[in-house]
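Only one protein chain is missing; all other protein chains are in place.
Coming up: chain A.
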Amino acid sequence: MMPQMFIVLDEIAGRLGREKAIEIVEFSLPYIAGKEQQLRDALQAGDWETAARHAHKAISSVRLFGSVKLEALLRQIKDGDSGLDAGEVQQALSAEFAQVEASVHSWLAANAGE
């Protein structure tokens, strides 16, 4: 996942300029954490409707980071795929969000110092 995310973030930097891209990525970090928290709370409460709404809103911004896996996971929650286990989904989500955050931090570390 990491190379794919780097490609997407580099492409954004290519178009907006490195400084602007860094600014947006830094701005988005607390937002990613907030989205994860909202989804986790809804899933823990077994509230699939709220989880679906949060997933629906998160999909577009997650696309910015090029995380195909996280996007697919959010889409499953949004569409309320039957047979989803809240515990499993939560685990998978946490893992993907952690990956995205790690990739974003790595990209920032690689770019901010340039």
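In the analysis below, a contact is a pair of C-beta atoms (placed from the backbone, for glycine too) under 8 Å apart; a residue touches a chain by one contact, two chains touch by 3 or more; residues count from 1.
Keep in mind that, in the parts below, contacts and distances are computed from a predicted model.
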Considering only the chain that is not displayed, what protein name does its UniProt record carry among "Paired small multidrug resistance pump", "Germination protein, Ger(X)C family", "Branched-chain amino acid ABC transporter permease" or "Response regulator transcription factor"? "Response regulator transcription factor"
Which residue among A:44, A:61 or A:94 touches the omitted chain? A:61
In chain A, positions touching the absent partner: 12, 15-17, 20, 24, 27-28, 31, 56-57, 59-64, 71, 78
